[in-house]
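Here you go, one structure.
A protein chain is absent from this complex, but the other protein chains hold their places.
The block that comes next holds subunit A.
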């Protein structure tokens, strides 16, 4: 009976019940209801839209209207990005290259770039929109962001120079590292608490 209940509980309900039951490890815990004040002001999603800038990687949910291609992106990049990232994103005074590295992860010199590392192309749009350029984040228009995304993808050989990137085409790009991730499966070590006659630690100095 109890296990059936557990299976059908929602997260919210589960946490609520856990709070009521008390948590020995944390004497200050109490149920959310006990602290509830209802002081938040209701707001409608439309009034959060200026903040609602996240784009979900796998399906591109949140990608806005607009479009841009690598040709437009190059001009923008030269004007707004190259001073830190270098011409053609090959590395500049502040940051390393954003081009290449595809296929490098099975070598001992992994090169992390948007092309080699991102599993989903919409995440590149998300990051440029939220954080770039460093000196004026969230200043780019949607078309500009699409164009810069298109340029970086093109430099990495992942889209054509004239390919228009928009909400549909960007989400359709298959990134090389799409299947490169595994979810946390730790603990992955199995250290033993040896007290006597243990294997000496590896150190950078010769043993005495």
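Keep this in mind: a contact is a pair of C-beta atoms (placed from the backbone, for glycine too) under 8 Å apart; a residue touches a chain by one contact, two chains touch by 3 or more; residues count from 1.
Basically, contacts and distances are computed from a predicted model.
A chain of the complex is left out here; the name its UniProt entry carries, from "histidine kinase", "Rhamnose ABC transporter ATP-binding protein", "Sulfite oxidase, soxC" or "Alpha-glucoside transport system permease protein", is "Sulfite oxidase, soxC". Considering the whole complex, the residue from A:72, A:117, A:148 or A:167 that touches the absent chain is A:117.
In the full complex, subunit A contacts the hidden chain through residues 10-12, 14-16, 18-19, 25-26, 28-29, 32-45, 48, 51-58, 84, 93-95, 105-106, 108-110, 112, 114, 117-120, 123-124, 126-127, 130-131, 134, 137-138, 177, 180-205, 207-208.
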